[in-house]
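The block underneath contains the structure these notes are about, expressed in structure tokens.
Only one protein chain is missing from this complex, and each of the others stays in its spot.
After this line comes subunit A, so read on.
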């Protein structure tokens, strides 16, 4: 039986269909989850997709964080459920304090969509174990508020503990501190990424197939063969 990966739809989610497609192309079953339903329906992993949940009112992700599904999800994530937050999903994870730091307005104040080079800095997460350390990949970036910020100590800690998952190469598209494009929690099961791997899963529609690695990695992780650091994977697969 293939793994079941949930994709949450909030009001204003836009890339939910794309995330579900990426899950399917990776070989898993995509399970659509609804923001108002606290039940995770037994999924093995969850993707929080890109978009403008609740119209970005108040602050990106600030309202979505309080959705019923997020209460359940936060507990499950702390228990080891793999969760990938893409763009708005990354913002929601930060608002939910599942990841440190925050995403602020792009320094140049414009929305920016371009094909972006990244370097995978950590393969010790549930979503990057299929990449080579230092591998360079090309996936689209598109955001208006993607500038990652955190205090120096947090940044140092992220670096020291290998939790910077990906960095921008050949130009930082939004002014993120230390060129950070993606980070993980301590256990490596929760990953937030600002660019969009789900838009690089088909040769016909994406700049590359590099995005698929995030979705296949989690299947490897779920199969129990992922090489996560000792102690970081206490409960790799949720019940």
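In the analysis below, a residue touches a chain if its C-beta (ideal position, glycine included) is under 8 Å from a C-beta of that chain, and two chains touch if they have at least 3 such contacts; residues count from 1.
Just so we're on the same page, contacts and distances are computed from a predicted model.
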Chain not displayed: protein name in its UniProt record ("Molybdopterin cofactor-binding domain-containing protein", "Thioredoxin family protein", "Phosphoribosylformylglycinamidine synthase subunit PurL" or "Glycerol-3-phosphate dehydrogenase"): "Phosphoribosylformylglycinamidine synthase subunit PurL"
Among A:59, A:78 or A:112, the residue in touch with the chain that has been omitted: A:112
Contacting the left-out chain in the complete assembly, out of A:54, A:127 or A:214: A:54
Missing-chain contacts mapped onto subunit A: 11-12, 14-15, 17-18, 21, 50-52, 54-57, 107-117, 119, 121, 136-138, 140, 142, 144, 159, 167-173, 175-179, 196, 198-199, 201-202, 204-207
